[in-house]
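My questions will all concern the structure given below.
For this depiction, one protein chain was excluded, whereas all remaining protein chains were kept in their positions.
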Amino acid sequence: MSTATSTQHGTGHAHPAHEHHHEHHEPGFWQKYIFSTDHKMIGIQYGLTSLLFLFFGFMLMMCMRFQLAYPGKPIPVVGGLLEALLGEAAKGGVISADLYNSFGAMHGTIMVFLAIVPLAFGAFGNYVTPLQIGAPDMAFPRLNMASYHVFFWGGVLMLASFFVPGGAAKSGWTSYSPLATVAEFSRPFNGQTMWLIGMVLLITSSLLGAVNFITTIIQLRARGMTWMRLPFFVWAQFVTGFLLLLAFPPLEAAGILQLVDNLFHTSFFLPTGLVVSGQQLPVSGGGSPLLWQHLFWFLGHPEVYVLILPAMGVVSEIIANNTRKPLWGYKSMVYAAMSIGFLSFIVWAHHMYLTGMGTKVATFFQTTTMMISIPSVIILTALFISLWGGSIRFNTSMLFAVSFLPMFGIGGLTGLPLGFNASDIYLHDSYYVIGHFHYVVAPGTIFALFAGIYFWYPKMTGRYMNEVLGKIHFWGSLVGMNLVFAPMFIQGLRGMSRRMSDGGATYFGADDIALKLNTSITHAAALLAVAQIPFIINVFASIRSGRKVEGDNPWNATTLDWATPTPPPHGNFASEPVVYRGPYEYSAPNAQGGYISQDQKP
Amino acid sequence: MTQLLQKLGMPAPAAAHGPALDDFVGYVHVLMLILFVGWLAYYLLALYRFRQSANPKADYTGVKSHMSTYLEIGVAVVEVVLLVGFAVPLWARAVDEFPVAKGDPKTDPIEVQIMGQQFKWSAHYAGPDNKWGKQEIKSASATNPFGLDANDAAGKDDVVCALGEPFKLPLGRAIICKISSMDVIHSFKLTAMRVTQDAIPGMTIPAHFTPTKVDKYVITCAQLCGSGHAVMRGDFEVISPEDFDKWYAEKAKSGGAGSFE
Amino acid sequence: MSDHSNHAPAHADGHDHHDIASHIRTYLVVFGALLVGTVITVGMYYVHFESMAVTVAVALFIASIKAFLVAGYFMHLLSEKKVIYSMLAVTVVFFFALGTLTLWSSNDMPRNSEAKALYVP
Partner (left out) sequence: MEIPYTYKPRPDTGLYNAKVGIWLFLASEIMLFGALFSSYILLRVTSPEGEWPLVERAWPHGLLNIPIGTFNTAVLITSSVTVVLAWAALKMNQFGKFRAYMLVTLACAFGFLGIKSYEYNEKFTHYELRLKDGQVHTGHIEVNGKHAGFWDFGSIYNLDRLGKEQVKEIAFTADPAKPKPGEKHAEGAAHEHKKMTVQVSDIQKLDAFILRNHTFFAIYFVVTALHGLHVLGGALVLGYFAFPGASMWRKNPEQFTNRIEVAGLFWHFVDLVWIFLFPVVYLL
């Protein structure tokens, strides 16, 4: 899904026929597709890789969901394969408790760090940001390439960790110490060690990316592109960049410390006097398990806004375009995004209310948590109000974008009872939490990203995606997602804890509603899986057989990304763009054809 | 409201502070519900009314009223009320306002030491002499989770329900649990009592509640702690004070530090 | 930030030779100050203040001055652009948030007057 020639992937000598006058010579296959420094190609690399990881993360979850619905039964289709690959842990195609924990930890890790962040920030950020600000490329193209390659190898390491003795990391995506260290204490080089090294690579990649994005946005805006003329998408990426830049290093530090704990038996996070399986653990002791949690959540909370801000950016672009009117309250949205970014650094301990927290600290953190919900409400409200008075085109991309709003709404609203510590006493670490954040990241962020794919696909390939397949994909996903995640609130209120390999059977009778919902959720997840088939077909088939776009600006959009040739050549713009107005001049009173592009001369 | 939540699945509370907590959960959900229903109605209306076929020409300015600002302020005000009026006091009650002993053995709070380990819970009472036996890390083992010193006189009458043995609590007496762990982080969660507290090695964290219903209850481990996390169930029973005294006295004879090797 | 078209002089920090020569003198003075600072810090160690708090405060105070000299003169932070100042300002805020909130949290714990801590070193 890159240039028209990328359909010949792998054939080696792609010599595109179209006009690249200013190129000195055509780069070879490796330079063009693997070691490219062009932000668009890197964006596409990020996109394909992260979609594969998204798919893989989902497959892990399907295995887990099957286990929850049918404990002790072999997994259909892939059970044999799992046994062949993983041996004892998947004996007879049944997932053991350990393997369930591994899959759970890796599902969380892969979804967050290898699927959504690279898709939202790496892929969309890379492809769209320079185009929207009118830049020829990223400020540091080679750093950009390095960032992708480091990410890629971090991902490979994560995948490889399934095959080391003892299996992949199995202490949750949060990797709480001491469990993360003592789970395989006698085997210092284990899945957790690989996880940590993988994380260090992923963090490094994100840092390189963040430096690059922020510099690009500060330095390479086209002439006339003032800060308040930036599309909201760019603002979202800008704030995201800062979140990654400043929140990730503490986790990198923590990762290094835990790595040393695992490899050299130090005890940064191990307190004195641990007795594991009746044996005193041979470490010096004196460490603090809570230190790990502080460092983890110092990243962890900003990270969730890394997952949501780019999604909000994508949705804003698409809503403005398809309502054919300017975003309502653009400025307040920008300030809200900045406040979210700022506040997200000082709310982290709301994940730690029940680790023994006094009233003062707990009050501080729940106050900041409530404060941060306000800018979210502001952004959502602005988007809602933007619908009023529009002339709404319901294409697939818009369908996904508008359904982001209530889905994120549900996820965000259910964050409130978690944010108040009094109610978190009851809801902490229950399926209510699982329901809360999946509503935000799955039907929320994933929908926004789907919307973005349908929206920018024509720019990337010169062809539309199929609308019929798209609508099947949309309705299937909407129904599937809700049937999967809504029942989790009930399970959570019922008192069902998360990360239970038996789905809570130890605590609930077989006819308890909580257990029955497990089965129905799994069926819904299967429906969700089926609904993705048209999408996968659509992505690949439309490269060749999609309807061709009529011009460079098929959606009649105003932003600079649509003022480029399709697909944009190396260097992006035929001539240096100059910006004269704000980003969303749709239906402006004096507009001809219903909109005024940002670079149209006044 | 609380009833509505219970219909949605929340089990009935069995501790004195339970109803207040449940009410609070209810109020938050009312706020959420109002916002959700209100916005959803507006949203569906907007999508329907302004579809392209019904409104071919978009309005450049859009909404001019300041409704949304008031709404946002409204949300903020409600949040402040919930925060200051409920969440903070409820929390302070849970972590600061511990019941204190007044010297009456019939009504004084009972302290129970709770120890989590992979994948069992253990409970430890001071026994009739009201003195904890001597405890040391180096005595701790797989079977002696509290590290009780077998030779210490104060420990002879301690009541220990180790390694998943169900323990008992009297109705209507304040219970202070001192929660810790010997290996990894667990979480001591009593769904019916509305109590959750992580059990963290290296720390002892108190939590308290007053049971109000005679019944059998379970302890859930609510923090991932290894391969047996899902089956790390604990059991306890709330019984009448008379039955409890009987059980306690009996247990004091057989249990205690001496019973460990 | 202003519009792009407001062209500022292209060489905002264009120094001429004379300028640089005076800079070099500054660098050497700073170098001397840094060495003196180091000596004072170490000397302080051998003096032994009674209170740990005073020792820490003095040591960090001297270190901060040295840091200020390095950042201000060697790294030209004293005459840097607004963009950089704003970036560093947020960083410093988060830096302190991380340190102080973490410490504060570990000091504010639920306390029950007689709680006896078993597995506490």
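In order of appearance the chains are A, B and C, and numbering begins at 1 in each one.
The criterion applied here is as follows: a residue touches a chain if its C-beta (ideal position, glycine included) is under 8 Å from a C-beta of that chain, and two chains touch if they have at least 3 such contacts.
Nothing here was measured: the structure is a model prediction, and the numbers come from that model.
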{"item": "Neighbouring shown chains of the undisplayed chain, as defined at the top", "value": "A, C"}
{"item": "Contact residue for the chain not shown (choose from A:Phe103, A:Trp195, A:Phe232 or A:Phe248)", "value": "A:Phe248"}
{"item": "Touch with the omitted chain, as defined above, among A:Met41, A:Ala123 or A:Leu207", "value": "A:Leu207"}
{"item": "Positions on chain C contacted by the hidden chain, ascending", "value": "1-4, 6-8, 10-13, 15, 17, 20-21, 23-24, 27-28, 30-31, 34-35, 38-39, 41-42, 44-45, 48, 50, 55-56, 59-60, 62-63, 66-67, 70-71, 74-75, 81, 83-84, 87-88, 91-92, 94-95, 98-99, 102-103, 106, 121"}
{"item": "Chain not shown, touching residues in chain A", "value": "22, 135-141, 143, 207, 210-212, 214-215, 218-220, 245-250, 252-254, 256-257, 260, 264-268, 272, 283-288, 291, 295, 298, 570-572"}
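In this section, only the chains that are shown with their structure count from here on.
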{"item": "Centroid spacing, where centroids are CA-atom means, of chain A and chain C in whole angstrom", "value": "35"}
{"item": "Euclidean distance of C-alpha centroids - chain B vs chain C, Å", "value": "44"}
{"item": "Chain A and chain B, separation of their C-alpha mean positions in angstrom", "value": "33"}
{"item": "Where chain B touches two or more other chains, by residue", "value": "94-96, 137, 182, 201-203, 205"}
{"item": "Touching two or more other chains - residues of chain A", "value": "271-273, 288, 290, 356-359"}
{"item": "Residue ranges of chain C in contact with chain A within the complex", "value": "1-5, 83, 90-91, 94, 97-98, 101-102, 104-106, 108-111, 119-121"}
{"item": "Footprint of chain C on chain A - complex, ascending", "value": "218, 221-227, 242, 246-247, 250, 271-273, 285-286, 288, 290-291, 294, 298, 342, 345-346, 349, 352, 356-361, 364"}
{"item": "Residue numbers on chain B that touch chain C, as the complex places them", "value": "94-96, 98, 100, 111, 113, 132, 135, 137, 146-147, 176, 178, 180-182, 201-208"}
